[in-house]
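A single protein chain has been omitted from the complex, and every remaining protein chain is retained in its original position.
The block that comes next holds subunit A.
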Amino acid sequence: MTKRIFRAIFYVTLVILIAAMVIILAFIRDFNKNNYREQMRNEAIYIADGLSYGGISYLESLPKDSNRITWIDQDGVVLYDSQADASTMENHKEREEVQEALASGRGESSRYSKTLAEKTENFALRLEDGTVLRISATTLTTLSIFLSMTQPMALVLVLALVLALFLASKTSKYITKPLEEVDLEHPEQALVYDELSPFLRRIAAQNRQIQKQMRQMQHRQREFRTITENMQEGILVLDTKGEVLSYNTGAIRLLGIDHISEKETIYALNRSEGFRTCVEAALHGSHRETTLEQGGRSCQLLANPVMEEEFVAGAVLVLFDNTEKAEREKLRREFTANVSHELKTPLTSISGFAEIIKNGMVRQEDIPRFAENIYQEAQRLISMVQDIIQLSRLDEGESGMEKIPVDLAAVAQSAVSRLRPLAEQKEIDLQIDVEPAQIMGVPHVLEEILYNLCDNAILYNKEQGSVCLRIRDEGAQASVTVSDTGIGIPQEEQERVFERFYRVSRSRSKEVEGTGLGLSIVKHGAMLHDASVSLKSEPGEGTEIHLVFPKKA
C-alpha cells in the first residue's frame, strides 16, 4: 500500500512538474516575441526619424553589428543594406512585409531559417517619401530556447524528482503508519480512518467469535482428555495413513511403550501380525478385534473405522487389559470343575453303596457298615457344601458381616475347644498360648479362620505331633500364629495352597479328610478383615501361618 501511494504521489508530482515547465516555456516565448517586436518598432521609428534628417549617410553611421537595416524604394530596389552590398541584392518588392508596408504603412513577417534554429523577424515601415525602411533581427525559436534551457531544466527536474521522491515516501509512510499500527487483537480501539471502521468492527466481532469458539474447543478437548486420561482403557485415534492423532496414557501403558512422538505411525508402536491386520482392516473400513499377548499380559484390541459419509476418515483403536478377566475366567472354570469333581466323589460312593443295598446283594449284618459309609460320605458332602456356602458368603460380602469389637483370645478358646476331640483322636498335642487382643471383626468369620487353621494343622500333622496357636497384642495390630510340626508344604506349592480345592499332592489328600477349601476360607476371611497372611513352611518340618489383624477396622 505504501508503495502504491508513493508511486501515485510521485507520478502526480512528475506530471505537474512537466506540465508547469511546458506552460512556462510557452509564456516565455510569447512574451519574448512581443517584447522583441515592440523594440524593433521603436528602433524603426527612431531610424526613420534619423533618416529624414541625415539621409543615407545617417544609415551608414549606424553600428554594423546591430540589427540589419535595409532601405528600399517604392519599386522594391534596395537602396541600402547594413550587412550586404545594396547593388547586388535582388528586388524586394515581392517580400511580404514590404508589400504590407507599401499598402498600410507598416508590415511584419517572420521567416524561419533552414535549420529552424533561428527565426528572422522583419519589420517594415513606409516613410513619408514613399520609401520603405526594413529592420530584420534574428531571434531564437522556441526550440532553441528550449535547447538552451535544457541544462537548467534538467537540474530543476532532477532536484524536483529528488524532492518528490523524498516527500512521496514520507507522505506515503505518514498515510500508512496508522494502518500499520492498528492492533488487530483490539481493532475497535484503533479507529484511525473513518473509512476503515466497518472493517475494524467486523474484525473485532470475528475476533470475539473466534475466541469464544477456541475457548469452547479447548474446553471440549480438556473434557475429552480428562475423560480419556482417567480411563483404564487405552484409546488411539488414527488418520487414514495410520498416524496417531490422539492417544491417552492408558494406550501407552497397554502397548508397553514409553511415549508416542507426534505424528508417529501406528506400526512403530506395535508391529505384531494381529495388530497390523486389525489396524489395516479398520483403515479399510471394517471392524476387527483381536487379543494381543505380550509380556505375560493379555490385551483386547478393538479397531473401528471412522467413516465420513462413504469414506474412511481414520480409525479408533480401543485397548483394554483383560489379563485379570482371563485369569478370573480360568479360576472360575477350575472352580466349577473342582466343585463338580469333589461333589461327585462322595456321591458316587453313596450311590454305589445304596445300589448294592437296593439290589439285595448285601447281607443283613453288613448293612450297618454300609450305612456308616453312606453316612460318612454324606457328612463329607455336607461339610463341603457348608464350606462352599461360607466362601460364597465371604465372596459376596453378605449382610450379617457387621464388624463388632471381638476378643481374639475368646474366639481362639472356642475354636480350640471344638477341635479338642479331633486332636485327641489323632494324638496331637494342641497347645494354646493367647493373650487378650481386641479387634474389630465378625466373630463367626474369625472363629472359622482360627478353626480352619488349627484343623489343617492337626490333619496334616505327623503322629505324636503338636500344634500351637499363639495370639499377641502388638499395639496397633494383633497377630495370630498357628505353627505345627506337620508334613509341611513344598516351596513351589506354597503360592497355591490358598486356592479353592487346591490340595498338596492328590494322592495324599485321599488319606486326609478335607475339602480343600479351608485355607481359601482363611484367605477370604483375612481379606474381609484387611489382615495380611504369610506362610512359612519346610517340607517334613512343619508349617507356620501368620496373620496380622489391624485393630481399627
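As a working rule, a residue touches a chain if its C-beta (ideal position, glycine included) is under 8 Å from a C-beta of that chain, and two chains touch if they have at least 3 such contacts; residues count from 1.
Keep in mind that, in the parts below, contacts and distances are computed from a predicted model.
Trainee: Looking at UniProt, which of "Electron transfer flavoprotein subunit alpha/FixB family protein", "Phosphate-specific transport system accessory protein PhoU", "Branched-chain amino acid ABC transporter substrate-binding protein" or "Ion-translocating oxidoreductase complex subunit E" names the chain that isn't shown?
Mentor: "Phosphate-specific transport system accessory protein PhoU"
Trainee: For a quick check of understanding: of A:Arg4, A:Arg271 or A:Arg496, which residue touches the chain that isn't displayed?
Mentor: Residue touching the chain left out of view: A:Arg271.
Trainee: Go through subunit A and note every residue touching the omitted chain.
Mentor: Residues of subunit A in touch with the missing chain: 241-243, 265, 267-268, 271-273, 276.
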